[in-house]
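We show some of the complex, not the whole, and keep each chain where it was.
By letter and in written order, the chains are A and B; residue numbering begins at 1 in each of them.
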């Protein structure tokens, strides 16, 4: 119970009160769709590390800036599950967020087929030659641990609009580390959409589901420790 | 009728009242000219996806930051037509904005010839090998739909100066997706200036006119839905 009930900001999104669930679900659907569409789309276009990393960072920044004040800007099963563990989301909201995100990712897969045709993996992340599955999992887990701590920290002490830039930059760092090794999904939906529509299912694909979700839970745990132990019990100055 | 009459900010542009039409038209002319000049100019220099995408995003950011508070920062026939459909522009303003933009694009074409000489397409966007006209249209339509929603959303809830960065980043994402496929104009004028001055007319060039204009109208429609249905009727919390 360490987050305010809804990370929404009435002034920035035109609402006088928290937006209704249906509005937030539509935003999650659209946001997840656009993240997968622009991220995977650039991955189809270019193998260049900086280009692909910039693409994922940039789409994260403007999505969080624009839609973050409405739905909280999860766009990631890991984020939703971590917020759910925090205990402030109703069961209907959790299911709704996850379903909306999954549908959004599948819509992105459809758009990718429309734009890029068949015959490619549509940017489905996969282990590069010479990378072990443990190394791939390590990248997914470590990067999402860091990312989720940054998300929790910045959205707690800043508005969504201010948080959009450090969050996007953390995504940038993570892709610069991992995009040339395991494809760096950091997000189960980033794998789901392209994988389903390009029929690319590899036995190692579980790392893109388990890695981000455990990473987000780990980052949530660290932020909880920060709030409860290091920050909350802050005694007299040492 | 969902936008304030003029998206101008008296404090930021030195005016005590909305700037007169002639001032706004000069700004639209100059802004469109500079967008086409710097965007197409970089496209002549380099085929690199990240470089070309950065060029269009960066010129968008500073143009909207500097001239947005004066004229509203359209620089795009799609934007002007969408604002016109909203019903807050007089017929003289609509015609003036479109004419000023067209003249600006042609000025940019002339500058490009001066700087780059003849013998190139001056960065005229065109379908790359293997891309169908439907795919090219899809890119133009989808990217401008997203871009116009971001423009309407951010300029409604932020100042032009704050909106310059998410808008520029959305342009960045769009070019990273499309620049290596259909040249990614996202703007009829981006095609017009280089095409006229390099005499590059292809039968598929209609996608750079129809795509952005229908995309902007679609994005306007989505934002109108957002304001009227999801936002405007926001009832008691679900």
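By our rule, a residue touches a chain if its C-beta (ideal position, glycine included) is under 8 Å from a C-beta of that chain, and two chains touch if they have at least 3 such contacts.
Only a predicted model underlies this, so the values are computations on that prediction, with no experimental measurement involved.
For this complex of identical protein chains, the structure file gives a whole-complex count of 4 copies, while the figure shows 2.
By definition in this document, only the chains that are shown with their structure count from here on.
When the CA atoms of chain A are superposed on chain B, the rotation angle comes to 90 degrees, reported as a multiple of 5. Of all residues in chain B, those touching chain A in their complex are 49-50, 132, 135, 138-139, 142, 146, 150, 153-154, 156-158, 162, 165-166, 169-170, 172-174, 176-177, 180-181, 226-227, 230-231, 234-235, 237-238.
Considering their complex, residues 12-23, 26, 34, 37-38, 41-42, 45-46, 48, 50-51, 54-55, 58-59, 61-62, 65-66, 69, 111, 114-117, 161, 164 of chain A touch chain B.
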